[in-house]
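Then we have chain A:
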Amino acid sequence: MIDWASMVLITLGLFFYLSGTLGLLRFPDTYTRLHALTKADNLGLGLLMTGLLLQVNDVFWGIKLVLVWLLMLAASAVNAYLIARFLYRREADADGC
Partner candidate 1 sequence: MTINLLTTQELYVLSGVFLFTIGLWGTWLHAHYVRKIISLNVMGAGVFLILIALAYRGKDLLPDPLPHALVLTGIVVAVSATALALVIIRRLEDERDE
Partner candidate 2 sequence: MDAETLWTLFDLLLIISLAVLALVAVLSGDRRRSIVLFIIFGLLLALVWARLRAPDIALAEVAIGAGLGGALLMATLRRHQQTRDDFRHRPAWLQWSVGLLVMLLGTGMAWSLLLVMDAQPADWRLGAEAFAELDNSGVSNPVTAVLLNFRAWDTLLELAVLLAAILGIKALGKPEPAYVSENAFRDLALWLTPLLVLMAGYILWAGAHAPGGAFQAGALLAAAGIILRLAGKPDGGLPHNETALRLGLALGTAVFLLVALGVILAGNTLLQYPPDQAKWWILLIETAATLSIGMTLTLAFIGGSPTLAKDAA
């Protein structure tokens, strides 16, 4: 039962990763690409981690997984912000000239 639940969760997570990647490849400009990538991937990551947490039978391992999850969320959020911000600045500079 638990095995099935985590399999469904992980498959769903992979589906969101796939759609995020499709967005990265198909969307026209950097902002929409970032949007697709971070949103879909964070959802996919959440599903993946929930699926994996169901398989954990040791609290210590569970804590490690949650820590990895939090680190990835923080890194992806800050990265997306930095890329968008850099692009925005550059466009503002180009307009100013």
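With respect to how the candidates were assembled, all candidates are chains of the complex that A comes from, given by their letters.
FYI, a contact is a pair of C-beta atoms (placed from the backbone, for glycine too) under 8 Å apart; a residue touches a chain by one contact, two chains touch by 3 or more; residues count from 1.
Keep in mind that what you see is a predicted model, and the values were worked out from it rather than measured.
The candidate touching chain A in this complex, chosen from 1 or 2, is 2. Residues of chain A touching candidate 2 in their complex: 71, 74-75, 78, 81-82, 85.
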